[in-house]
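Apart from one protein chain that is not included, each protein chain of the complex appears where it belongs.
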Amino acid sequence: MNLLLIAILLALMAVGYRLGTRRSRRVSTERKERLHSLPQHYGTLVALWCGIPAFIVLVLWMATQSGYLESVALSELPAAVQTADEGTKLSAVTRVMAIADGTGVVGEVSAEEQAAADAVAQARLIRTLAAVALAAALAIGGFLFTLRRITPKLQARDQIEFVVKALLFVSSLIAILTTVGIVLSMLTEAIRFFSFVSPIDFFFGTEWRPTFSSTGAGGAGEYGLLPLLLGTLLVSVIAMLVAIPVGLMTAIYLANYASPRLRATAKPIIEILAGIPTIVYGFFALVTVGPALHGLGETLGIDISATSALTAGLVMGIMIIPFISSIADDIITQVPRSLRDGSLGLGATKSETIRKVILPAALPGIVGAFLLAVSRAIGETMIVVLAAGNSPVLQGNPLEAVSTVTVTIVNQLTGDTDFASPQSLVAFALGLTLFVMTLALNVVALYIVRKYREQYD
Amino acid sequence: MADVALAPSPAPDAPRTRSADLIARSLSRRRRAEVRFRAYGLAAVIAAIAFVVFLFWTILQSGLPAFFQAAMTVEVTLDPAVIDVGPRPVRADFPNEAAFAAADLAWQTALAGKNFGSLIERAVNAVLATPASSRDIRAIYASNERFRLRDMVAADPGLIGRTIPFTLVASADVDVWFKGNIDRSLPENQQQLTLAQQQITDAMIADGTMKSVFASWIFTNVDSRSSPATAGLAGAFMGSLFMMLVVIALSVPIGVAGAIYLEEFAPKNRITDLIEVNINNLAAVPSIVFGLLGAAVFINAMHLPLSAPIVGGLVLSLMTLPTIIIATRGVLRAVPPSIREAATGLGASRVQVVFHHVLPLVIPGILTATIIGVAQALGETAPLLLVGMSAFVANIPTGLFDQSTALPVQLFLWQGNENRNFFEPRTSAAIIVLLGLMILLNALAIFLRQRFQTRW
Partner (left out) sequence: MDQPASPPTKMGVSVTSRATEGSAAAAPVKVSAQNVDVFYGEKHAIKGVSINIPERSVTAFIGPSGCGKSTFLRCINRMNDLIEGCRVTGRILLDDDDINDRSVDVVLLRARVGMVFQKPNPFPKSIYDNVAYGPKIHGLARTRAEMDAIVEQSLRKAALWDEVKDRLKEPGTGLSGGQQQRLCIARAIAVSPEVILMDEPCSALDPIATARIEELIDELRQNYTIIIVTHSMQQAARVSQQTAFFHLGNLVETGSTEFMFTNPHDQRTQDYITGRFG
């Protein structure tokens, strides 16, 4: 049905294009005037005016249809259903919709349901007819109107280009809309969560027990962020301790010491690490690294959990190495050659030049790279889900299992709990916290890196 | 500084010799420092490469054997006494399509009700020296094999009454035993197979009935809980495919259009500055945040179905969008202004310049960026968990709104299975498939880049 409508519309647009092209040529010969634009432009203009308004109407209609019909169904159902809780309403409406669609339902169809379904079917028919009629009127109207407007003076090309530019602009706005969507959805759901739990208890609480309540406050449980934040911090710090030295020294070696051949081989190999999905790292941590660390701990007489902040952090560090090494490589090679030559010309060794001239000169850029890496580490999910052990307790021992903000988001939203319960909503408060933290790091880091690049441009 | 008394101007040679001496004396220390520093660098490079090698080696040596599984070939007699349900209905015998469909369904249901297990049991007992109990025999082959046998008969009812060779896939526990992935010396109560089952298995291995075969069903079957040995990736693969189609259909046109606007048309003002900063930030937002966005907007507000590729695809599209915009802007920027000037000089409008002259030049670059973006989206797991794609789905999805899972999520589900001895290698095998796809995509990107590389 919908496809058929679209097909008819497209066919109409094609006809509009042909007629517009022909008419513009004819008008031009009749009036012996040069056309402002190419005949094809006039054809396109007719097609656009024919298609776009009708298309918008059809899309709006399709997008709102099911919501509208559900509200009709609900209003036709008995008052008892209308005042019931969300779940009951939803299942009642679903039944009515199924009856109206003729797909059949389990059990007997009651008289009220049948009545509501009839009403829905009727509303659907009326609304569909109305939408199709409106779309048809717009399409034919736009078609005829534009066709008659065609004169050699009509600036068809400029009008088409305006439409094109508008489309391009709207596309570039999608990115902004995404950010707005993230912020709004996080905020609204987080505010709903804060109607259950006070923000103070959330941000400064030291206990994380979302299902069981020790205070007896209506099953709300304890939602203290601090244990999760500490877990995130532990894992990120360990990851940075692995990634920064290895990544930075790799970049330095490849940029300053390695032969072109080694550089050409080693760089892509190391960048493979960046392309591996994080779930693979998680599995690797869980199956290989964790048990190995546990075994190592046993030999040394230290108690290391197989899933711990150390396991997750170590593997996350490996994941971040190429990230640091490639940004650091960019930044180091941007340090002007003249500085390097100046230092070497004074008799400094290569390592002295790197440590005392190149790195200080590249410092802002490198700090920016580190901050971006930290932001990645705290937002990383699958490695910690699999390998950090999920133990939301406020403790600072990296050899023990921990839980992080991201792990908890996954845990809270993948269970069977109701979306409107604090157990689920807390995920959005956590997500908001995570978003704000990474946003702050990214903004600062990107600013530093940009300033750094400008300095040597 | 001011109070430092200047040494009386020395003879010009004096400080020179002194400094030469000092430098010479420090040389060996500095040489050592240089060597050390260089060694640190080399060690870092070696460590990084070693991580890559170790990671791949671990996964390959654990995953490759999982592509081969224990299976036993037996002669199954399709005894009409057990399974005959009469001939399959023929369309010509029925007045209309509905009546035929109903009769055919009834025939299939009747066939499904027949005891194919007993046929297999007989066939297995035929190769054993001493007959085993039904329970033991059911424990050694994958339960899905009964249905496979049934489907064979349904597809070709002429088989009824004949004896056919049939390769039974061994159950997961037998496969673990067969490969020695469990310690055989453990006492019986810690084994997954009972002593009797172990003996049956060993007997079949000894007489050559049980052999290792290539597990093609990993690619053709869907996930299964009751019959883990025959669980496959087909459903997850189709789910991922549908999501990637959504990603390509949405994020490529929107991303390219947005990039063209920003690079070619946008005036330098605060709004475009804001968009620019915003896109760079969006590229660094953790993927799980996009999952939360999907859960709140697509699932909760727009009531799109849980676990559907359309939702996963939308989330991944939003995530891939900044990558594509940034990469496309990069290739657009690399087009030399002379090309734009030449076209503008001939009287082309800005839009014509971009669409007729600039865009065709950067299509290979955009293609490369798209493939890299898609490869990245293909491996993404966390946001999909939040839009319900971690549910167990036993069917191959046929559309964007069907329930489905995705390759990386399937990994997540398999690695969490309790039967670790079987599923750890199985997960590694799935990782090999996923990485193989990603390497293929990246190789394609590299090929395109080199094949169509534009030289200005």
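As written, the chains take the letters A and B, and residue 1 is the first residue of each chain.
The rule we apply is simple: a residue touches a chain if its C-beta (ideal position, glycine included) is under 8 Å from a C-beta of that chain, and two chains touch if they have at least 3 such contacts.
All figures in this text were calculated on a predicted structure; none of them were measured in a lab.
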{"item": "Per the touch definition above, residue among A:Gly67, A:Pro336, A:Gly396 or A:Gly415 touching the missing chain", "value": "A:Pro336"}
{"item": "Option touching the unshown chain, where A:Leu35, A:Val72, A:Val357 or A:Val402 are the choices", "value": "A:Val357"}
{"item": "Listed residues A:Gly87, A:Gly301 or A:Gly347, member touching the removed chain", "value": "A:Gly347"}
{"item": "Selected residue (touches chain absent from view) among B:Arg30, B:Lys179, B:Arg350 or B:Arg420", "value": "B:Arg30"}
{"item": "Contacts of chain B with the absent chain, listed as residue ranges", "value": "1-2, 4, 6-7, 12, 15-16, 19-20, 22-27, 30-31"}
{"item": "Contacts of chain A with the absent chain, listed as residue ranges", "value": "260, 336, 338-339, 341-349, 352, 356-357, 360-361"}
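Just so it is clear, only the chains that are shown with their structure count from here on.
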{"item": "Chain B residues touching chain A - in the complex, by the definition given at the top", "value": "23, 30-31, 33-34, 36-38, 40-45, 47-49, 51-52, 55, 58-59, 62, 253-255, 257-262, 265-266, 274-275, 277-282, 284-293, 295-297, 300-301, 303, 318, 321-322, 325, 349-351, 355, 375-376, 378-382, 385-386, 388, 390, 408, 411-412, 415, 424, 427-428, 431, 434-435, 438, 442"}
{"item": "In the complex with chain B, residue positions of chain A that touch it", "value": "66-67, 157-158, 161, 164-165, 167-169, 171-176, 178-179, 181-182, 185-186, 188-189, 245-250, 252-254, 256-258, 262, 266, 269-270, 272-273, 275-280, 282-284, 286-288, 318, 321-322, 325, 347, 349-352, 354-355, 372, 375-376, 378-382, 385-386, 406, 409-410, 413-414, 419, 427-428, 431, 434-435, 438-439, 442-443, 446"}
